[in-house]
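With one protein chain withheld, the remaining protein chains of the complex are depicted in position.
Chain IDs A, B and C follow the sequence of writing; residue 1 opens each chain.
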């Protein structure tokens, strides 16, 4: 086997300080489906998802990201990835089936940028609710789509994901330096714009987890229902259109400050010879096609991440390059 | 006072044989808001409505329509209408405030076509939920819009509503006879296409009560959620676009067979000198702009109506003219 | 006649410095229909409109607003309004049929706040394109809806429109002073939220003319198509939801800086006894229900207005009260 069969972004595991408030946000308002709940964890999924969960909320004394998980095709892929991690000196550990609720055998490791990554070979099936339209509520979130992370060295992290793990680049951003420097990349395994974006910034941090909705109106409704319930403070940015990826986006902050994106509208990337799209960092339409600037919080704030070995939150590092467009500084 | 200040279609009162099943349809699935409930009645309203109810469901041994109600500006209008009814020999009776839940003084009468009409001068205010988007569910019905009735003589009924009660005609349908005969009219007091449509058919019967939703997607969702819950049998016709009125329509049958329309997309009729739009009965785009024919049930079936004096269901009469386009016969 | 039958906001007349650029914006991009064109003027309308124009663009050496027009029911209303203006000492002049293209007899006057108002008794009918969906383009603007003006004394101007001309108040904004001061009003003749809003600010100026689209997606598309054509600089604010009026809004600036609103989603105001809705100036959900602040330009910039007698642009006056919420200062 020359490369592992990584299928797609599969779930995010967030540390939250108050499961009740998190539940109010994700279940009561946004409408994620509750697969399982305990005093220590909530397992949530979208209406299209058959897997046990695409968002795992774990009770903790401080916010942070426990891991970002990708589905792989089989346990053999875990073996390959474990060897690969050992050879590269990456911290890694096996996770037995059932250690995380509803989950088969898995492997957790720290990627070269320090991001906590889980690979999981199977999940308990819970039954899709795609056509139980009578149960759809809230923002009508169908499925998780991607992770977006800030790392201090995008060039190095991007090379690792592409060369070692077979991710493909759909779009990227370069600085105006001569020669240009790689500022951000959008990488995919499944056939849309991304499973993982890597942006230059204080890292390793999770900038946001992205969830897909089927209609532009669902994005509007997400704003309306949050505001209607008095949660307008959760709306950080949007709705807007990204130049990159073409997504109609909305960025929300959960009660612990974790950022999620509710989006629709990217495109199919089924052809491996499709040329990657280049954007200049200082092109205002790159980040918001309609021209609006993102708020400073969108660049400054992100979620710290755990060590997969100790569970401690990792220290962060300043980026080598500027962390935002010049028109925002 | 030369004419009463009839403001708009205000509520329908349906006899239903099983309040629990009616509640499952109107509240649990379609999402109408329950203002009040008793063992004998359910008072429902849309999210935009401040009035106590726009749909009154009354427990009865057989289905039928108790009355169609219009709001008038003041009790003076009730006086005028009572005199007008007495002079015309129409059965009429006063309804005391509170006799119908949440309702101020009212007048019920049988119009010249036999339809049971209520005029009500005030309703208890219950609080609009327009901006409580977090509570919006189901088909997102905002408000009642209109009644559509089958009568045996449209010409006579139409003349009464326009000359006596000041309704205006927005659109109408004529037969291909020479000279043409009036087959149907769309009459309004509020400033959109209609508060009342009168169609040639076995009458007096209520063909449907129309409810307004803000987006085309709400019409699609109404189909999806009914089908998702196993209630696809309630979907009789649509979604489709009417040539007449431009409405994007969906016709549903409640568990007692009462027909309601969920629609969006008509237009403003604020100018009194606006010319009425003429349609030929046998133009297929009149009934469905996209060309689809309505099912036979849509012409054959409608709800019988009560006598406002006895509460008995009234006998019906065959129409003077053909009751449907030639391409359907 | 105790009050004139003012029907609705009917058209705006903008002075523009380059008709070609204005045409590129309003016709080629936004999709307004061109009824008539000359070297000196463009007459535009929406797809639902039968009237000759709802936006008149007049070539001029500097930008500004020539007038805001309302339809009245008959020439008698012009007579009443002329007497009323003379008695109040308001500058006024008759406009002969045809002096403005496609227009019947009219009256122009300066209202007590200095705003140039036209009342027009009839317009040439041009044929609605409501159901020529194959011709709908751009933002799918259906019709003009309202004017929003900045005046230095809202209390006085509001009293005039309500007491003299029979406008009704649907919503209003008060300051936090004790007693509160009236900061803005939304006034209507037709049966939705407004034909005219009056806001405290440097005045007399037109803040924006509002145009109605049928779907939330049309608002999104307006952003997308402007950005797609490189006109993202025209997008000033939005999309967002107003607390006031419930409109899903988008504010655009035309090549001369005139501001228009493309919106959907307000509500029916058919009942004259409907209580007006009160908002506090410093409630952030008042201006943007989702919590976003408006940019400073939205308060600072507006279009100067003409004298109806001389055609000169009028001087402006500072408002008596603060001109924006405290959280923006």
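Here, a contact is a pair of C-beta atoms (placed from the backbone, for glycine too) under 8 Å apart; a residue touches a chain by one contact, two chains touch by 3 or more.
Computed from a predicted model, the values in this text were never measured in an experiment.
Novice: Sort through C:57, C:202 or C:217 and give me the one touching the missing partner chain.
Specialist: C:217
Novice: Where the complex has a chain not shown, which of C:225, C:280 or C:293 is the residue touching it?
Specialist: Answering carefully, the residue with contact to the hidden chain is C:225.
Novice: So which bits of subunit A touch the chain we can't see?
Specialist: Per the touch rule, subunit A residues meeting the hidden chain are 7-8, 48, 50, 71, 73, 122, 125, 130-131, 142-143, 190-191, 214-216, 243, 246, 264-265, 267-268, 270-275, 289.
Novice: Even though one chain is hidden, which residues of subunit B still touch it in the full complex?
Specialist: With respect to the unshown chain, the touching residues of subunit B are 216-217, 220, 223-224, 226-227, 232-233, 235, 239, 241, 248, 284-285, 289-292.
Novice: Which subunit C residues would touch the chain omitted from the figure, given the whole complex?
Specialist: 29, 131-137, 215, 217, 221, 224-229
Operating definition for what follows: only the chains that are shown with their structure count from here on.
Novice: Centre of all protein Cα atoms: which chain's centre is nearest to it?
Specialist: Closest chain centre to the overall C-alpha centroid: C.
Novice: Report, in whole Å, the distance between the mean C-alpha point of subunit A and the mean C-alpha point of subunit B.
Specialist: It comes to 49 Å between the two C-alpha centres.
Novice: Taking each chain's centre as the mean of its CA atoms, how far is subunit B from subunit C in angstrom?
Specialist: Computed from C-alpha means, the inter-chain centre distance equals 34 Å.
Novice: Check each residue of subunit C and list the ones that touch at least two other chains.
Specialist: 216, 289
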